[in-house]
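A single protein chain has been removed from this complex, and every other one stays in its place.
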């Protein structure tokens, strides 16, 4: 059966909940047309996340993969454009590991672009009244590591893949301040992202760039 | 019958929707215990809003009044602490009027404090997982005008009153960027605010201040 | 001799330097036309600052007083419009005191407006290429306390007075992040503010307001 794989992360640092998992979990087992959606959780740990992701790729043989992570301080759903080959952790991951300036994949290329139709996805989410934009950095923590590993693992295949950062949930913003997005909005945004990615062969040509 | 009056504003400037009205409209006709909630819309115009508000006060004789307005760029539900006796409009209102440095009420005091239990309301909303905080400026546009007029009109009475600024709706943030809050979250936050205000006689003593 | 009194604060919290003092200290003993400028430091403590300020007012009998404080996170020189009669400290002051919801002056009015020509001052500073704006909240910490006390002490006199918040210094932003302003820019901005206030009888009529 045609399959879309979505991943979210387990809670990180002080949090007891991770909006990336709350955003994709309700889509697990649902259908996008005749394509089933599978949602799975990744550990927030450099030493485990890539291997865990590889197992999911092997098990489900998806035609489309979207990994999702929390982007603290972000106000909208951010479709990431590029993954870079560097780990540089400001704080330790969930296993206490804090790599600084190590490559995600030794001798890998400096970066991979998303192979998702990022402009079409942004447009589709926005048309539904949900804030979204293209982002040009996925950071240098486990999110970027997973994104880079994903693109590396699928490079040269027909499987399209990419990464989305989501805002904090309202209950997290109660503690930390900053913008937030309701879970229902996140889930709907992710659902639209999946459908848009499945339905778009050639990405639309409209600006999603940044001056700096 | 015991009555709570909520007001929201009509759409303003380029907008076709105003989150302050979307936040209170669904509460119109509902009950908070044995107290009915009445929600009405105010014009976003200096020349009309106070008179319109006065008519609502006369008509419904509420025991509690909360006026609500849009706070563009705000990320949480802001319980306003103080209204000041100044109109200073950066842009024209919906009737094209743009007062600069005029008083809301000639010879009125410089300011009125909210008579709502603002700390208890912030706490109650946050306990429900919805971001909220005390705000120390309601600006100098029609929101502040309505807030000041409201406090002036009810000064010396037993009727408690105040003002709440709400974030933009997600569909507005699609256009303007910045943080947003889902309508369902706004309505729930306002509902909790009303109940908290009704149930609190003496405000709680916890910090909601700002360094600057 | 005609005198302008400027005050800045001693370092606060973790800081070893306070930009408000660095901004006014170099102006001490200088002349603005035939008016001498006196700059003095205030303690960052609720229990001491008003009394200390009163002594300075008694000693120098200034015709113009501008108190200056640090506004963490602010990007420009903020000419404050209004002081409110409330102390609400998020963190303890330099003596460990943290008042919550106490009045600055018992039975004082809710607020005092600045008696400085705030619009003319903003314009003059901006004409010199230095970012400045009107601010509508001085917070609820010692800055606001000093501002309120100052306006209260001079109410009904011909002495004009007000408050200015300045950004952090670059060396502070190295530690805390956020915007900053060079000391030379701060000093020049304050010097222009003094001259503008001395030279302006009637404030200019241009918008400095905020929507919310």
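Letters A, B and C mark the chains in the order given here, with residues in each chain numbered from 1 onward.
By our rule, a residue touches a chain if its C-beta (ideal position, glycine included) is under 8 Å from a C-beta of that chain, and two chains touch if they have at least 3 such contacts.
Computed from a prediction, not measured in an experiment: that's the story for all the values here.
Displayed chains that the missing chain touches over the full complex: A, C (touch as defined at the top). Considering the full assembly, A:209 is the residue among A:33, A:96, A:156 or A:209 that touches the omitted chain. Listed residues A:81, A:126, A:160 or A:191: the one in touch with the omitted chain is A:81.
Listed for subunit A, the residues touching the missing chain in the whole complex are 69-72, 74, 81-82, 84, 86-91, 98, 100-101, 109-113, 119, 134, 136-141, 143-144, 165, 203, 205-212. Listed by residue number, the positions of subunit C touching the unshown chain are 75-76, 126, 129-132, 169-171, 173-174, 177-182, 184-185.
Methods note: only the chains that are shown with their structure count from here on.
Comparing per-chain C-alpha centres with the mean over every protein C-alpha atom, the closest match is chain B.
Here the spacing of subunit B and subunit C, counted between their Cα centres, is 30 Å.
Not a single residue in subunit A touches at least two other chains.
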